[in-house]
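Missing here: one protein chain of the complex. Every other protein chain is in place.
Right after this comes chain A.
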Amino acid sequence: MLKAVILIGGPQKGTRFRPLSFEVPKPLFPVAGVPMLQHHIEACAKVRNMKEIILIGFYQPNEELNRFIASAQQEFKLSIRYLQEFAALGTGGGIYHFRDQILSGGPSAFFLMNADVCSEFPLQDMLSFHHQRGNSHCGVILGTTVLHFVEKPSTFVSDIINCGIYLFTPEIFAHIGTVDEPPGGRQLQELIRLEQDVFTMLAAQKQLYVYKTQHFWSQIKSAGRLYLNRYNETHPERLARNQDGGPKIIGNVYIHQTANIDSTAVLGPNVSIGKGVIIGTGVRVRESIILHGATLQDHCCVLNSIVGWDSTVGKWARVEGTPSDPNPNDPFAKIDSETLFRDGGLTPSITILGCNVNIPSEVIIRNSIVLPHKDLNRSFKNQIIL
């Protein structure tokens, strides 16, 4: 039997996600209409012989998370549990700390992945690859080829990068336990970083394989787009279609069935509309997420933005961000590591309205982050609005 471990992290600090993670833990943030984590769980549930999914993180247990886990267990007929770290233990420390829980029931192998990582999750393929390589190793790393190097490294090392999705046999814990002890002994609460501390050693012992995929996306920001596109194969029922009396749909759009959308609105591509959203006459939404309960009034225009729960965008208002696609040359580009400020100004990026924000009619909110429960009375550009 198999298990999966998903590292969901904890409350974020200093990220563009902040105004939204105030309201909901980041792993539960809807991406392409469903909680981000559900994409991981769906992928794991498809692997044959998957018995349990363990979520490890340092969020305080909370109602949203419990509710999500309960409904996911129902939907996927799997055991799903949340194990709370007392502190951030790092990728290695987390699983090492909970190794007894992970190994209980005797899984032959387990997947390990980060909730931040978005992918097509070729888990079944990784598993086959693992079996082909026999039993003499303790892990498979999902790797992908970097297509665009800015400049060639003077000595060519490799063009394969680590995707942050792993398959391990239980032996991995023996190796983590023997990581070089710093002088004076290791305290348990210290971070053990799998990538730096453990893999180097395993690689030297030829204990580690790489399974290469061409279908990997590292960035959560482009994930909505990519998951939406993938729905064409996996969940075509989740994509909106053009039909008489309905809004005009361009490309991949997810619309919650309870949303009320005027037939003159134009949505897409890459738009998710949440529960109970109201969209008025002549509204345009492109490359954006509209979270549940939000209202977009007549003629307004929302581009490259996230509109928070219960927010309102007034008539003829323009809410606009700057698309910031992940740097294909930076294998570790993640939303968390992004710098908010550059050259004394807010880095142009998507615009995020926190929950219950009111944007008045006819203003423009551009490349800005608006914290929750804020009534604006004018235009803002390149600012964080407290």
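One rule holds for everything that comes next: contacts are C-beta pairs under 8 Å (C-beta built on N, C-alpha and C of every residue); 3 or more make two chains touch, one makes a residue touch a chain; residues count from 1.
The rule is simple: contacts and distances are computed from a predicted model.
As stated in its UniProt record, the chain not included in the shown complex is "mannose-1-phosphate guanylyltransferase", which appears among "mannose-1-phosphate guanylyltransferase", "Exosome complex component RRP46", "Parkin coregulated gene-like protein" or "LYR motif-containing protein 5A". The omitted chain makes contact with just one of the residues A:Leu78, A:Ile364 or A:Ile385: A:Ile364. Checked against the full complex, the candidates A:His130, A:Arg225 or A:Arg286 give a single residue touching the omitted chain, namely A:Arg286. Looking at A:Ile56, A:Cys301 or A:Leu376, the residue that reaches the missing chain in the full complex is A:Cys301. Although one chain is not displayed, its contacts with chain A can still be listed: residues 281-282, 284, 286, 298-299, 301, 303, 315-316, 318, 320, 362, 364, 366, 381.
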